[in-house]
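Since the structure comes first, as structure tokens, the remarks are kept for the end.
With one protein chain held back, the other chains of the complex are shown just where they sit.
Labels for the chains are A and B, by order of writing; each one numbers its residues from 1.
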Amino acid sequence: MDPSTFLEYSAVGAIWIMTISMVFPLIRLFRGPTLPDRVIALDQISIIIVCIIICDSIYSKNTYGLDVALVVSLLLVIGSMIIARFLHKRRSEND
Amino acid sequence: MIEYISGILIILSALIVLVASIGIVRFNNLYGRMHVVTKVSSFAVLILLIALNLYSLSIVVLLKTVVIFHVLIFLSPIAAHVTAKVAQWLYSELPKSDKKTKEL
Partner (left out) sequence: MFWQSIKKHYFVRLAVNVYYQALLFLFFCYKIIESGWAIALLILKGSKGDEGMVLTYHTNLEKPWQELILFNMISMTPGSLAIDVSEDGRSFIIHLLNLHEREQFYKDAAKFEALLKKAI
């Protein structure tokens, strides 16, 4: 097989495997007993999205996808911090 | 030749992401899931970025991947720390710290 077509096929296969593996964090997101469990599942979904964007930039030979991956990986951290802040504030108002 | 190694590393990284997602469903306490998200997913992203750098030998790609990797490995333990602290503070059945924390 030609080397560049092998790379493209492997990138497409990796995107398929990652898309299938996004089902398991969704299960945890729906039936998580507490709210931090759901935050953890959302973190995992964001990391899978970062991996899919990097695979797509390998497939299409275009490095601008890496900027999008950087922004998504920053949003992961800031999002979980904002959810933690929100939980803290809601608990303080109820007391 | 280098494309074959790169493709095999990409498939390996996808399989590691699949293993991490299975571990999120299987583990039955919050801290175990936090271990999985912090370590196994960082490992998968590291392998994927190594594969990308093997394939495209460019300094711009190297710098961008170094930035992504630093953001993921230095900030995801902090996100796990914040989540664990809020979970400790909200639910009393989880193990408590020895002092009472009032602000994040």
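Note that in this section contacts are C-beta pairs under 8 Å (C-beta built on N, C-alpha and C of every residue); 3 or more make two chains touch, one makes a residue touch a chain.
This one's a predicted model, so the numbers in the text were calculated from it and none came from an experiment.
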| item | value |
| --- | --- |
| Interface partners of the hidden chain - shown chains only, full complex considered | B |
| Which residue of B:11, B:73 or B:90 touches the chain not shown here | B:73 |
| Contacts of chain B with the absent chain, listed as residue ranges | 16, 19-20, 22-23, 26-29, 31-36, 38-40, 42-44, 46, 73-74, 77, 80-81, 84-85, 88, 95, 97-99, 101 |
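Note that only the chains that are shown with their structure count from here on.
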| item | value |
| --- | --- |
| Distance between the centres, which are taken as Cα means, of chain B and chain A, whole angstrom | 10 |
| List of chain A residues in touch with chain B within their complex | 3-4, 6-7, 9-11, 13-15, 17-18, 20-25, 27-28, 34-37, 39-41, 43-44, 47-48, 50-51, 54-55, 57-58, 61, 63, 66-67, 69-70, 73-74, 76-77, 80-81, 84-85, 87-88, 91 |
| Residue ranges of chain B in contact with chain A within the complex | 1, 3-4, 6-8, 10-11, 13-15, 17-18, 20-22, 24-25, 30, 33-34, 36-37, 41, 44-45, 48-49, 51-52, 55-56, 58, 60-61, 64-65, 67-68, 71-72, 75-76, 78-79, 82-87, 89-91, 103-104 |
